[in-house]
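The complex appears here without one of its protein chains, the remainder shown in place.
A, B and C are the chain letters, set down in written order, and residue numbers restart from 1 in every chain.
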Amino acid sequence: MMFSLQMKVRDYECDVQGVVNNARYLHYFEHARHEWLHEMGIDFASLAKDGLHLMLRRVEVDYRQPLRPGEVFTVHSRLLSGGRAKVIFEQWIERDGSLCVSSRSEAVVVRNGRPQAFGKHPELALLVGVAE
Amino acid sequence: MMFSLQMKVRDYECDVQGVVNNARYLHYFEHARHEWLHEMGIDFASLAKDGLHLMLRRVEVDYRQPLRPGEVFTVHSRLLSGGRAKVIFEQWIERDGSLCVSSRSEAVVVRNGRPQAFGKHPELALLVGVAE
Amino acid sequence: MMFSLQMKVRDYECDVQGVVNNARYLHYFEHARHEWLHEMGIDFASLAKDGLHLMLRRVEVDYRQPLRPGEVFTVHSRLLSGGRAKVIFEQWIERDGSLCVSSRSEAVVVRNGRPQAFGKHPELALLVGVAE
Partner (left out) sequence: MMFSLQMKVRDYECDVQGVVNNARYLHYFEHARHEWLHEMGIDFASLAKDGLHLMLRRVEVDYRQPLRPGEVFTVHSRLLSGGRAKVIFEQWIERDGSLCVSSRSEAVVVRNGRPQAFGKHPELALLVGVAE
């Protein structure tokens, strides 16, 4: 299963080099993950209010081609199983059919600083089912 | 050789979870790298004006403990040799003696979209010398 | 004449208060202005490359109701005449028919630090025509 989200570079996301700043891609990837989660009925902000925090443990990003002001691109997201208490997102950005940036990130759910098994939280169990 | 920069979390860098947003750490690491380069006499913004772009090819980040509003932390940076046309930065964030976030990033210098050997640019050759 | 752009709050745009950070609204307004300019054939990033900088001189923002994670909103923009070398944008954000944030900003075009009469630059003259 894959989730695809179309986005567009906003000028303020670009830096003095005239391209999207490296850190911004993490925002793009985060937004795509949260939109996907939301579509599954999992709301990041609501979870946070309940003390359940979906947090990244690790992220890897490969920058191949920079995005520029005004460009339209698509963020593709896949979810891989990571065991009882971890999920792995594979995400990549495509512009006009060519791969620009790819990423792999590991996420856990934490309550009061302690990792939670997804199975214990009905609203999160879905994630494990979706993972390939 | 190591470069250490003390910084402080600003409230606007934190998100609804009450901790520094994941993407922000890339900003902290970038700023620490640029400050170090600047100390060596290499100015990121001036290079960009001359068409020389120091660009990340890959970044890995391990999030161990989140930073919170107002916390003071130190970004440590080391430079590893990466051959003729690449440098590798190892960076980590420490707060009160405990490791919070660590990162490894690969950077190249590009002119007109083509990677440049550092040796050809006197202002960059220094980087190779500093690398361990 | 009015330009309307629909947008959606991204989680990372919100701060520890759980609402969109005050500075972010300037990004929303900027993006809406640039999208409008782009539709008129004026490209902010290209102008910058040519040394023509569209710059804000002054901005006023009234915050009435905060936007929250995931909310869909519309940025409306109007352009008022400001004389030979200045334009005035009136912009406001509406969510579900209620006014959330409004803004008034004055912009000039500068080359080498000096204000430019819009009439002298064909690509900008259009702005004066659109202004009410």
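Methods note: a contact is a pair of C-beta atoms (placed from the backbone, for glycine too) under 8 Å apart; a residue touches a chain by one contact, two chains touch by 3 or more.
Since the model is a prediction, treat every value here as computed from it, not as a measurement.
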Remark   = Which of A:D15, A:E60 or A:E94 touches the missing chain? It is A:D15
Query = Thinking of the whole complex, not just what is shown, which of A:A23, A:L56, A:I93 or A:L127 touches the missing chain?
reply = A:A23
Task = For the chain that's not shown, point to the residue among B:F3, B:Y25 or B:F44 touching it.
result = B:F44
Key: Positions on chain A contacted by the hidden chain, ascending   = 11-12, 14-16, 18, 21, 23, 69
Ask   = Footprint of the hidden chain on chain C, which residues?
value = 16-18, 21-24, 26-27, 30, 44-45, 48, 53, 55-63, 66
Note = Residue list for chain B contacting the dropped chain reads 10-12, 14, 18, 27, 30-31, 34, 38, 43-45, 49, 68-70
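By definition in this document, only the chains that are shown with their structure count from here on.
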Key: Copies chain A and chain B touch via same or different residues, half shared test   = same
Distance from chain C to chain B - Cα centre to Cα centre, in angstrom = 32
Inquiry  = Quick check: how many Å separate the C-alpha centres of chain A and chain C?
reply    = 29
Remark   = Whole-Å distance, C-alpha centre of chain A to that of chain B, is 22
Query = Mind pulling the chain A residues that touch 2 or more other chains?
reply = 18, 27, 30, 44-45
